[in-house]
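Missing here is one protein chain; the remaining ones are kept as they sit in the complex.
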Amino acid sequence: MAEQKRVYGIGAEFSSPAELMHAAEKVRDAGFKRWDVHTPFPIHGMDKAMGLGKSWLSAVVFIGGITGFLTGVFLQFIPSSFIYPMIVAGKPVNFMTVPAFIPIMFELTILLSAFACVGGLCVFTQLPKWYHPIFNWERFTRVTDDGYFLLIEARDPKFSETKTRQLLTDLGGAHVTLVHD
Amino acid sequence: MKHIFHHPPEKATGRKYWRSIGQLAETKEFQGWLEREFPEGASELKADGVSRRSFLKLMGASAALAGMGLAACRHPLNLVPFTESSEWSIPGKALFFATSMPWRSGAEPLVITTHDGRPTKVEGNPRHPVSSGGTGTFAQSSLLDLYDPERSRFFYQDGEEATAEDFEHSLDYMIGRLGDGSGLAFLAEENASPTRERLRKEVLKRFPKSRWAVYEPLGNELADAAHAAAYGAAVTSVFNIEAADVVLSLDNDFLGSDEVAPVVARGFANRRRVEKPGDKMNRLYVVENRYTITGGMADHRLRLPASQVGHFVLALAKELGVDAGGITAEGNVELPEGWVREAAADLRSTNGRCLVLVGNRYPVAVQQLVAAINEKLGAQGKTLFSLPQTVEPALSLSDLATAIKEKSVRTLVILGGNPVYNAPSDYNWRELQESIPLVIRLGLHEDETSRVANWHIPAAHYLETWSDGIAYDGSYTAVQPIILPLYNGWSENDLLAKFAGQPKPKGSELVQETFRARLGGADFAKSWNQFLHDGFLPATVKPGALSYRGSLPSAKLAAPAGPGAIEIVFPADAKMDDGRFNNNGWLQEAPDPITKTTWDNVAWISPKTAKELGLKHPIHASEHDLVEIAFDDNRKVEAAIFIVPGHADNSIALSLGWGREVVGKVGEGTGVNAYRLRTSDSLYYGVGAKITNLRRKFPIAHTQEHFSMEGRGLVREATLDEFAENPTFVKDNVSPPAPPNGVSLYPHPKLTSPNQWGMAIDLNTCFGCNACVIACQAENNVPIVGKEQVINGRSMHWLRNDRYFVSDGGEEEDLGEYASDPQMVVQPMMCQHCENAPCETVCPVNATVHSDDGLNVMAYNRCIGTRYCANNCPFKVRRFNFFDYNQRPIGKVKVPILGEVSGLALGPLTKKGMADTLKMQKNPNVTVRMRGVMEKCTFCVQRIQEARIAQKVKAGSSSDTTIPRDSFTSACAQACPTDALVFGDIADPESRVSKLKAQQKAYTLLEYLNINPRVTYLARLRNPNPKMPDAKRTASQAEPAHS
Partner (left out) sequence: MATGTSTFEQQKAEVTRVPLVTNNRSISWITQNISSIVEEKTPIWWWVAMMFTVPVALFGLFCVAYQISTGVGVWGENHPVGWAWDITNFVFWIGIGHAGTLISAILFLTRQKWRTSINRASEAMTLFAVCCAGIFPAIHVGRVWMAWFLAPIPNANAIWPNFRSPLLWDVFAVSTYFTVSVLFWYVGLVPDLATLRDRAKSKVTKFIYGIFALGWRGANRHWRHYEMAYLILAGISTPLVLSVHSVVSFDFATSVLPGWHATIFPPYFVAGAIFGGFAMVLTILLPARLLYPQLKDVITPQHIDKMCKIILLTGSIVGYAYAMEFFMAWYSANPYEIWVFLRNRVADPVVFGPLFNVPPAPYWWAYWAMIGCNVFAPQVFWSKKNRHNLILVFIIVNLVNAGMWFERFVIIVTSLHRDFLPSSWGMFHPTWAEIGLFVGTFGIFLTLFLLFMRFLPMVAMSEVKIVLPEADPHHHPEGPSHDKTTQVQH
């Protein structure tokens, strides 16, 4: 085992979303900062319970969308109106021709929004990250099945191996375990 | 003699005529070239590809012969530079040479376009009154025959390949033993070439007892006989149709296959150009059994079995008070009440400014009677004229046949023609020919006749030979070689010269001799140069009046066709003529003017007769009913029927010239041979054939499935009077209506060029003769695609002639119901160069856009072939290369497992590339398109650019880049014998096209789409005689814009 390894944190398992939520509220009130809950599916209200704010991913996507839109505008107008203004079916080459350009502006807006969205997700969640200490915890595999976990990191200033262990036990956490790096 | 290179001043059109044959032809080098190089070099042209070595020699020879049209015959694969600059030849610049095409009804004056010594295009000679720049379909297509890779290349002795030397030796030996020539006979084609005539006389002088026979399956034998009887043999007659106010054509397709002289079509058309209300035009009555393009132009048309036309003539004679003499007729024919009476009255009312024409293969008696009628009407001197006969009478084929039967012919020399294929079936010509000890055959192709000849000699194409001819107006025309004989062929003059005891001519000597004789005293060199430059000497003899010495024979016209007695008519084919063009892909794929069929001939039949025989026309399919047409056990053929509206009942038309047995790949297995049915006493029609429905189907490839216009205002028609009353009828009740003028969300972008190209098409002078279609094909390297592809609807013609039948009856062809007696209209259809072109906006890669001079241009190498433009083209004129038509074998090929399959569908598994000679025909200024790209009419953009460059060169630093008015034209417009198509600058109000577009009966198609086509149509007008019984019908059938 990893006795001499550095401690990453202490994790506990809870039996139901309700208990996990209740525990989360307590940990939050205890003033911990570097901790997280792990669940097989998102639990509504958990953000509040953990004292987390709104995700700002939407802002990133908005910027992506604008970029896409402008790409569409320039991609079409520069060649069609300025570099190679060709007479096509007697249609104008000036801004009057914009109706024909709308579909591609739209599609590019969507495309770059989607890229920004997924890209932003990766950045915010720092995924992909194929190694994480928590995977050393045997029981943790149940997190993608029906396990509800709460883990407080050792890096948290309020962390103390014994007190934290005690706290989690009091909150009704089972299999309270020391997770090593 | 050294030639200092002087570039001649360039005309605005960039057209140059060759000037100095004499200087060159007489020089030693010239003779030397020929002796040294010509036979040797040429003899290596055997293999399909010309070997580089022999090619270089030809190059040399060509270089020397520069200006005589032989500038550098270029090997298509190895590009070899000129070793010395040859006169007036600038690589990439075309040279033009005047010549003429020999034809039975008179030589057709032509101007040949050559690129680096390769003839690439045939045009009419604009200086010659007979042509005035126009050409017929055959002249246009004859170019492909020159390059036909399957043309005869080798001498054959009894089927064994031999050399020219072998032949010359045995010929000399043989001639030496001919004595007085009592066993010698010649069989030639109709050709008024004075040089040939002169040689013929010389041969006769040397061999007094020799025979000279002439045979043309479609020839004027009977017409000449009738003519001789009526006017004497010393003269021949010509008619001036332009002078006739009323023309009655008795089954004489003078606008089509019966008369190729463009002057006739033009003369007729000139009387139908109606510019403004109140203008007069001539009136045409047509009596015929089948629809011809002449019948399509008729103001009154009577569909009558050919065997009843004689009866009609008798009725007409009676009506006009012409004594029919001893001519009587079996059986009587019901003619529509009043038709003959009113037609006769109309003819009479013109006091002489009228013309009655009859088919040249009708019984002599009938033709004589027509002569009498013309006499009675006083047409002589007004519309009918005489020219002195230039050709001595010759034996007919039947005379020759008798002589052969009597074993009095031991040596037969066949100059062209193909009697084994096209002689009347009752002669059994094959046996006759086999019975002759020695048969020498000069032919363009190794065909049926060569197979039973002891010697076959490859003939030189008329574009490879020195000769001369007499044009329709009696003028003397030149036939000069434009290229060295590709396949070492001999001309008939070469052969006759040998018989006349002269050496095989080296060049133009023979013709010069003839010319000298005609010329009299004048400066030879000068006038000879002029002659070759112009291509003709103006007619010296003015046409005079004919003196009628009417003595009608006593003859009894046979019982006509009727219920139970079906007649078979053998018309000349609009494409194959008598079969000589059978291996010509352009003509094979050119749609028949009436049925729009390609690659086969069909038995034309009327809806009524078809119903009686239980035959059906396929609906939305190409499978046609097969019938057996039999006169007796030997005279029978199987033919596919084609129901043609307006066809006479109890009459079937099966055109000649198809079903060749020995022919190249192109002609192989196309059509059925109607000559099998044709005997010497039924040269034009035979009554009493037995028609059996074989209950089998045969695929027929046609390019237009639908007969009716479905009431859409495409061809807009009115009578002359209606036009006078309502000059703007073309604009009336257009449905859906055109958008109000100037309605647009945005202004059309500015077209900056000083020239704006457009076209006007006068539907009143277009007959649909196909000359433009072939001209376009030749000019723009349009490929042929083969029967199977045409059936799949993939024919590639950029320009097509849409044919519609117009009737007031509620026939519904989707149910197999056809109008029995409709009128016919024709509409040339090519890219309309819409200013708001629907095809452009949908192309994802901008491969088709608008040019600043108003063309809808195609960038072939940009096109990826989505076919979206073709779908969005309202006129469906865009053509897609579904296969690699230029590179892959057209038609079936044999493969191990699959057997016979379409070569195109095998694609990469087949051999790539086209015959070298065919490459030589291609117009170097036009891209040869690959598979997968779209193509279409470009308004001959290469010609536009040529003119523009010439103008810019001329303009120099000045800003005058406007191309001079009407200084050039598109290929179709140039070929059109009647100027029905006019191309030009619509920005210039004085140009011809602008003037036409300004006419009140000008309209564009599908106005409601607001596409502003650059092609304008001038409405079709008819000039019915109000007194005629069918006048009402004519008027009511006239299609107003809306109906």
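The letters A and B name the chains in turn, as written, and every chain counts its residues from 1.
What we mean here is this: a contact is a pair of C-beta atoms (placed from the backbone, for glycine too) under 8 Å apart; a residue touches a chain by one contact, two chains touch by 3 or more.
All of these numbers come straight from a predicted model, not from anything done at the bench.
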Just one of B:91, B:838, B:913 or B:1029 touches the chain that is missing; which is it?
B:838
Where the complex has a chain not shown, which of A:7, A:66, A:110 or A:176 is the residue touching it?
A:110
Mind pulling the chain A residues that touch the left-out chain?
16-18, 20-21, 36-47, 50, 52, 55, 57-58, 61, 65, 75-76, 79-80, 83-84, 86, 88-89, 91, 97, 100-101, 103-104, 106-108, 110-111, 113-115, 117-118, 120-121, 124-125, 127-132, 134-135, 140-146
In the complete complex, the non-displayed chain touches which residues of chain B?
620-621, 704-706, 708-712, 714, 735-736, 789, 792-795, 800, 802-804, 812, 814-815, 827, 829, 838, 840-847, 859, 861-868, 870-872, 874-876, 878-884, 904-908, 930-934, 1006, 1008-1009, 1011
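Rule of thumb we're sticking to: only the chains that are shown with their structure count from here on.
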Partner chain A, residues of chain B touching it in the complex
745-749, 751, 835-841, 846, 849-852, 1012
Complex contacts: residues of chain A adjacent to chain B:
84, 86-93, 96
